[in-house]
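What follows is part of the complex, with its chains left where they were.
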Amino acid sequence: MKTAEEYVESLKDLNREVYILGERVEDFVEHPILRPSLNALAMTYQLAWEPDHEELMVRQDGKGRKVNLFTSIHEGTDDLINKVQALRLLGQTTGTCFQRCVGWDALNTLSIVTYEMDAALSTDYQKRFLDYLSYVQEHDLVCNGAMTDVKGDRNRRPHEQEDLDLYLRVIERRDDGILVRGAKAHQTGSVFSHEIIVMPTLAMRAEEKDYAIAFAIPSDSPGVLHILGRQSSDTRKLEGVSIDLGNANFGAHEALVIFDDVFVPRERIFMDGEVEFSGRLVETFAAYHRQSYGGCKAGVGDVLIGAAASAAEFNGVARASHIRRKIAEMVHLNETLYSCGLACSLCGNAEASGTYLVDVLLANVCKQNVTRLPYEIARLAEDIAGGLMVTMPSEKDLRNPKVGHYIDKYLRASSTSSTEDRMRILRLIESMTMGTGAVAYRSESMHGAGSPEAQVIMIERQTDLEHKMSLAKDLAGIGR
Amino acid sequence: MKTAEEYVESLKDLNREVYILGERVEDFVEHPILRPSLNALAMTYQLAWEPDHEELMVRQDGKGRKVNLFTSIHEGTDDLINKVQALRLLGQTTGTCFQRCVGWDALNTLSIVTYEMDAALSTDYQKRFLDYLSYVQEHDLVCNGAMTDVKGDRNRRPHEQEDLDLYLRVIERRDDGILVRGAKAHQTGSVFSHEIIVMPTLAMRAEEKDYAIAFAIPSDSPGVLHILGRQSSDTRKLEGVSIDLGNANFGAHEALVIFDDVFVPRERIFMDGEVEFSGRLVETFAAYHRQSYGGCKAGVGDVLIGAAASAAEFNGVARASHIRRKIAEMVHLNETLYSCGLACSLCGNAEASGTYLVDVLLANVCKQNVTRLPYEIARLAEDIAGGLMVTMPSEKDLRNPKVGHYIDKYLRASSTSSTEDRMRILRLIESMTMGTGAVAYRSESMHGAGSPEAQVIMIERQTDLEHKMSLAKDLAGIGR
């Protein structure tokens, strides 16, 4: 297992093509807009070395060697439950998205689907995958899970698009591998990943074999470009300030990743044309990732609840009954999320490969709640924070010798806390509800692992409605 | 273990004083208003003998003998999880409250608190309790858990009431036992219980020793009266019809139970004046019972969802997109409840006595959701059912030779289902949302195991807000 420092160091060798705000960035490891994201990812390494957290953060591989949790395969419902608990811890520690779940969920998905393809089609994907898994575990790598294609016209299938590249596809097959072209959108953490695991974005049809493709490549493979998505208030990180950042140390990033005719060697291909398994892969990955949010977002929610309570304290209203009631409501909603994350884990089952998968219905219920409840938690946090959160002068005003003393004097709310501390906590809430942190807490909650409608469809599909109808008809005396 | 028939038979010997609608009822076992309630309770016996359900419904006592689930003590989180699953099954099977959880929760509560009293105070309550438990297990008895006092003026403590009996209390102490007086309200299933387990209703203070009393007595002890609470549409059961009942076979009842100077022998007393443990007892019982609703109400919810889907089918609109979306929403809400029930079980822990208790915070979160989500599920069911649910002629109109054919003709909605079946399913929904079944599905969800405000208070109390605040302050750079 790598330490956090070794992880950061390991990235420096990568010859990556990264664009930020219209410019190619060479030293992406130190870039101030990206650095908080790297810090959050590094926490997945750091906590694994802390004795208090080893039980949650370290697992064993097939040979009994310690591996980082984020490279492990789920061998029981205990592992699934542990996942949710560990993600909550990391959410609490970073207050944001730490970006390493996607690749982890991809590894577990492939462990299931490669096995099932081999069983049905006598392919040898599982062996390739296990070799790859060992490599990832041994070097303790960050994998980016790349599923979401850019999709073009939503009313057309992949092979019907005017531009055939709008879903990533094989454009050439060679003896030693394939050449792929396309783009994956919303790639969380891609710049700081060692590896990219590409998966199809939906269930492909017979005529879409070139799109039913899964593979892994180093994230600095020739032809791969990362174009950073911009976030609300992203450039505050370039101002050389700290208060105004809210959460100065931790953040996350998403990128549009371009695959401009990238070569994939044969041994890293895990699906190539098996369209009948593409839907299985997508649903399995989605279920894992929908579970994840029941952990991480509850952890981030803990921070936001704590921030709101601190703001109330600094504002001098912590004991007001309506404030206490609102905080209890935030806790209630946050623990509801967490409960759903735990429940879909507890009800998980072993798939044919031996890997444990969450209960798919309950994982979708979990994620559907994640698309709603954090928004209400955020609304309550904004209520408690008060209007000052968005009308407060900047840190530079506070430091300005001409007007800083006015700010210090007039924004002081209690004799036991400083104006600066009050500003700090309000900026944290601002960041989480409408700044860079809002992308992780609100937008990811909404769209990560599939937009709300995807869960509605899955909930309908996973429900045994006939059974419920027969229960009702029996009780109503129908058909007796 | 008793069979369902043996259970019913065992009640006939009881010399019980029961009042229904202003009259003393001798044959309470066959009374049509009460019989559906007995049938629901009997299901807790019947399912224990069905091979398909034995795993859920049967446990072992300390000596390895099979006992009915509802007399067992929780020996691990598996047992807690099993409880939620079993209650969901029973909710699905009866479509209502089956009334046996309260006593079960009381048994587990006493197994914890009697142990702790003995440890702290060198009393011998645990032995008394274990003897009693063996007796209950051996005879497979139904216990009524009697906690809620009538409470009088809510602004006064028990000992400050004008009428000192408004909380049940010891009025005389004798060598061989005590004499008690008072009343317990909302006693679910009391008429069909063999035993009544009385517990204090809140944390008592030093001057309230006479109110800090827990004990068990046969439910037909001299001085005990059961006055049945009336439910919406209760007398339809006297009309000799079936369609109009909705759920003709199953129901539940609550009674006001009067203790008019009732004698309790010493060996059945489990707390007598230990005021410092009364709060512990109340909170423990509440936590167990708040967990219960995550199981049973999800099961009843399954029936209501199935009824709504059947109504949609009979109405010919099952494929309409808004109907499907509403049913998916009902499922989503219902599984959220269930997830919370499971999660508080999974996070349970062993208390000093070895009995496992649920996670108290999550159990309160579970119940708080139960006070809200079933109401929305019911609203959606009423939406899907359509107005006919409440404007439909009676069964007797359908049977009337002069007008029945009009009803049959004009209320027919599809060629594949009969008018009668359509009426049956609508009456089931009516019963569950505004008839006798609504008491179980709505009112119990709201007030059972404590009204919503009780959970808000417990959520606030159980939250480690300091921890959340320190997480937020650390991230905001406060105190560095």
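Going by the order they are written in, the chains are A and B; count residues from 1 in each one.
The criterion applied here is as follows: contacts are C-beta pairs under 8 Å (C-beta built on N, C-alpha and C of every residue); 3 or more make two chains touch, one makes a residue touch a chain.
Computed from a prediction, not measured in an experiment: that's the story for all the values here.
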{"item": "Complete complex - number of sequence copies, 2 represented", "value": "4"}
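As a convention for this text, only the chains that are shown with their structure count from here on.
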{"item": "Chain A onto chain B, rotation angle from CA fit, given as a multiple of 5 degrees", "value": "180"}
{"item": "Approximate Å spacing (C-alpha centroids) for the pair chain A, chain B", "value": "40"}
{"item": "Interfacial residue positions of chain B with respect to chain A in the complex", "value": "81, 92-95, 242-243, 246-250, 302-307, 309-310, 313, 324-325, 327-329, 331-332, 335-336, 338-340, 342-344, 346-347, 361-362, 365-366, 368-369, 421, 424-425, 427-428, 456, 459-460, 463, 465, 467-473, 475-479"}
